[in-house]
Structures are given as structure tokens and as C-alpha cells.
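Left out: one protein chain. Kept in place: all the others.
In this document, chain identifiers A and B correspond to the written order of the chains, with residue numbering beginning at 1 in each.
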Amino acid sequence: MSLLEITDLSIDYLTERGTLRAVDCVSLSVERGESVGIAGESGCGKTTLGLAVPLLLAPNATVATGSITLDGTSLVGLSEKAMDPMRWTKVAFVFQGAMNALNPVHRIDHQILEAITTHEPGIDVGAARARVLHLLDAVGIAPARASSYPHEFSGGMRQRAMIAMSLACRPRLLIADEPTTALDVISQAQILSLLNNLRHAEGLSLILISHDLAAIKRVCDRVVVMYAGIIVESGSTASIFGTSGAAPSAAHPYTQALISAHPNLHGTRVLAEGLSGHPPDLSQTMIGCRFADRCPMVMEVCHKVAPTLVTIAPGHVAACHLVSGEAS
Amino acid sequence: MSQLPDVTPPGEPVVGVRQRELWRSLWHDKMGRAGVITLAVVLLIIGLGPVIFAFNPSAFGTSSGSLLQGPSRADWFGTTELGQNVFREFLVGGRISLYVGVLATLIAIVLGAGLGLVSGYYAGWRDTVLMRFTDFFLVLPTLPLIIVLAALFGQNLLITSLVIGLTSWPQTARIIRSQVLSLRERPLVQRVRSLGAKDSRIMFAHILPNVAPLIFANLALVLSGSILAQAALAFLGLGDPVQVSWGTMLHNAFNAGAMSTGAWWYFIPPGLGIVAMTLGFALIGNSLERALNPRLKAQR
Partner (left out) sequence: MTGSPNVLEVRDLVVHFPGRHGVVVKAVDGVSFDIAHGEILALVGESGCGKSTIALSVMRLLVPNSGTIISGGEDLTNLRGRALRRARRRMQMIFQDPFGSLDARQTVYESVVEPLKIHGVGDSANERRTMVLEALDFAHLRPPQRLAGVYPHELSGGQRQRVAIASAIVLGPELIVADEPVSMLDVSARAGILRLMVDLRDRLGVSYLFITHDLAVAWVVADRIAVVYLGRIVEFGTSEDLVAAPAHPYTKALLSVSGGDDQVGNIDPVTGQVMDVLPGETPSAANVPTGCHFHPRCPRYAELGQPEICRAADPVLLIMNKRGSTTRIHEVACHFPEEPQ
């Protein structure tokens, strides 16, 4: 049984301009110990999808259809009372800009300790303190600096502290939303290495939400590419992005555009084409493929019929008429 | 525009909202709408009243039987202790109250916004000097000042307006200054300066239009406060005794013993009038301020 099973999930936002479907019939599963990346640009719905799992959606968002099952428990429709104990202990979420969410008037070790004692009420304080130091050590923060205040830490170190806090109650699944934006490139690499090491050391399952394909490539086994609320492609990172040995086998034109937009310093020095235009308005009904307006390889059928996800190779699916044409 | 809620940069103030959007958000806000309706009713009454009902301006009561009488067919709001028609006094008084309020607010806004703009834009030593100057006016007490000025120059609407304006502008200056201080950090200012624009151009063509909505919001609140201040001063007898405002009416009513004899038609109308006008502007001002602050907006 998968650790996390999302089936046909749709999430609507109620805005001044009407109902907006931010996530449309998305299915995704994460096995134990697996790391899955959700790739996409702003407005594709990846953050909404990530927030849905720990039921942290905004008040004007509702789950319209579908189910989320975490370790056998169905989450959609659970009350706050039922969901709360599972947050931090079963699934933890590191928000975008989480490093700024630390309480500036409390010391770092105190805040992590508080997280532990709040969610594990009966725990022995000594044991909890030991765990705090162990966690900080695991993220590369020396015991001497554990009692610092957040403002005494750099951005990178605060992010490490946030990761430590998110792991405080030993969750099975960690969802990290853009954990490295707003950090220096060197610090970004450090955080990603950290996540990788933690994954292997603790057997953690990880969902990494990011627009940075390089980050996903480094940390994730599988990747799910989202565009305008739907999944357009999904498969192993090795096959979709390629490795030093193999070329990328991304099938969807959007995935290909994303990949070419990240210059490969080992390849030829060429400027990518890029994509003109912008994603469609999700509050309007969309006919045909959502990417059709911007697709460099658009065909007649794309404007009329929305493509469905078809299997291209074992474990690799894409929603594109180019592909289903070949497959059929 | 196909933007999802999570795409707007977090914490960015929505400056540059156009007039129409401002009006729309005002109308959609329950309190803002209530303010607009209240104000519209009050303004309509005092605006159209004297046009519709032609009154003899100084028709005093002819017999003692017509003094301090309750509402009747002839006098809708009854009569004063001098036999005057309270309704007429009410209509005129409203205009006077509004006049003083508007004049005081104009003084306050022009001084306050002007100073706030210059102080916030230049920052540095000019800001320090201007802010200390502002502090001086901030601590000026309204009451003693008006008493002194009234003793020197007599009690009239102009003096009252001036005093209220001079003691209200520091608040405006501070609010506008803080918004300007944050606006000047925007890449917009750097960009326009790098194009070669002079300070005056940046201040008046770029920063001022972007703080204009805030100035309007503040204007409504200052107007509300000015009307109330004028009413209070008039009630204390420091207003213009000839140009009767609502506050003066209350003052006269009090002196005529209307409260103790129960001549409610004399003091309820001006009292309600003051409340309605003050509340109307305050609700509008608060609603506009909320519309401009996205963090407060989220709480609506």
C-alpha cells in the first residue's frame, strides 16, 4: 500500500471573479521512502496540491472531488480535531519562505522543543531535548549554536532549522514547497544535499514542490509536471530529465520547454526558444488542450479535444496528442 | 488576467488602485456602503432643504405661545426658545457644520499631505527637521489655542476652521510620510530617477498619484473628526454665535434648558445630524483604508 494516495483530486477556489479550479482531477501516489517532485511554474496548482495533503488549504478553497489517503487513513472531510494530531507526526509541511516563520523572540532549540512537546504530550523532557540536539546536528547546526535566536542565523541556517523542526516528530512524509528559493545558489545546493542525506538516513518520503528542475533532478526519484491545474507528464526523473549517460525523454512540449530553459553548462552554449504567452484563465472553461495556445507543436485537434494521460513507457505518462497519436 | 491567488507577491501593498476599483470596493464593503448611504441622505436633506423650503431667515416667534413648542404642522421640528423654526435652523446648521469641516480638512490635508510627501521623499535631515516641526503642532492643544485666538480675533468660522486644521494636519502628515517612505524604496523610483527625472517630477507625477487613494481615505476620516471637533467647540460656546451650526444649536438648546424641560425636538435633530455626518465620513474613510491595506483586507 502506498504511503500517500491522491485520486482524482480537484480543488476549487471561490474568488470575486467566480469559482476557479486550481487543481483538476489530479492523481498521484508516493511510496514509502520515495521522493517525488512536483514541477511547474507559478499558478500551475502545485502549491495548492501540496497544501491539500495536510488539509492546510485557504478558507476559500474546497476539495470538490477526489480523495487523499495517507497511510491508510482517508483525509478529505476530516475535522480539524481529527486531522491535527496527524500534522507534524505523520505529514509535515515546509512552507515557501518558512525560514521567516520562526518566532523571533524564542530561541531555536526552544521552538523545536515546543513542537515536540505539543505533539507528543507525554514525552520526557530530557528525551525531547536530546532529540532536538540530534535533529539540529542532522541538519548541520552545531550544538553550540542551538540556543541562538533566529535573527542570529543566516537564511540558509534558518531554513535548516525549519527542516529540523518539521522532522521533530518523525513524520513519514515531508512536503517541502520551494524550500530553496530566496537562498544563495551555494546554500540551495547545501539544503538539497541535506534533504537527500536525510531521506537516506531516516527513510523519509518526500514531496518536493519546485519550479527549479535542477533541484528536483537532484533530490527526486520521480517527477510530476503540472500545468494550469493538471498533470501533463509524469515519470522517473532519470528518464524525463535524462542523466549524464542518457538524453532526456520528456514527451510533452511543456516539459521540453522547461528543460531547455535550464541551460546545461556541459552542453552547447545556446539560448533556448522560450515560450510566449501565459497560462490560461482558470476561471473560464477551457476547451481542448490547456497548453495549445503556447505550444510550438500545436495541431488542429489540440484546440478541440483535451488530451488524456497515456502511457509512453513503463512508469512514464504524458497528456499530449502528439504522443497519443504515436501510441495509437 | 489569469493569476491565481497565490501568485501575487506576498506583502505588497496594492498601491495604484484606480478610482473605479476604489469606489467598487467601497460599495461592496457593508460598512462602506452604510457610510455612503448615510452621508447621501444627510447631504441630500441639508442640501435640498433650503431650496425646497423657502424660509424667512430671521422669523422669530411672534408670541410667547410659539416659543419652544413641539413639532407641529407649521414647524416640523418645533420651535426654539426664540420662536425660530428648528427645522430651518437644522438645515442651515448642517451646512455650517459641513463648511467648517471641509475648510478645516482642506487646511489639514494640504499641509499634511504636502509635508508628508516632501518629508518622506527626501528622508534624511529634511525629514528630521520637518518631523520635529510636525511634532510641535501635534502637541498643540485645540481648546486653549482656540480660546486664545478667539480672544484675539473674535469667534468666527474661519478661526475655528483654522485651529481645527492646524491641529489635525500632523496625523495626516505622518500617515502620508510613512507611505511615501515605503514607496520611495520601490524600483519604480530608482528607475525613473535613472531615466533622468528630477525630484519634483518623481514626487508629483509618480509618488503623489500613488498615495492619492490613501489621502482620500485619510481625508474622509479627518473630515469626520473636524465636524465633530467643531461641534464640540461650538457646544462649549466657542463657535460663531451668529452663524449657527449644529454644535451651536446644542449649545443654545442646553442654555435654554431644553434638556431639562424635555424639548427633545431642539437637541435631538442636531445631535443626530452630527452623529450621522461624522459616522458617514468615518465609515467611508475606514472602508477606503481597509481597501488599500491588503493585510486588513484578508480579515474582511
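The criterion applied here is as follows: a residue touches a chain if its C-beta (ideal position, glycine included) is under 8 Å from a C-beta of that chain, and two chains touch if they have at least 3 such contacts.
The shown structure was predicted, so the numbers you read here are calculated from the model rather than taken from an experiment.
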For a quick check of understanding: of B:L43, B:L67, B:V192 or B:A232, which residue touches the chain that isn't displayed?
B:V192
Determine which one of A:P59, A:G72 or A:G274 touches the chain that has been left out.
A:G274
Looking at A:M86, A:A146 or A:A257, which residue reaches the missing chain?
A:A257
Against the chain that's been left off, what residues of subunit B make contact? List them.
1, 9, 12, 15-16, 18, 186-188, 190-198, 201, 206, 209-210
Contact with the hidden chain only, please: which subunit A residues?
41-42, 140, 154, 156-157, 184-190, 192-193, 196-197, 200-201, 211, 213-214, 217-218, 243-244, 254, 257-258, 260-266, 269-278
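Here is the rule we go by: only the chains that are shown with their structure count from here on.
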Separation of subunit A from subunit B, taking each centre as the mean of its C-alpha atoms, in whole Å
51
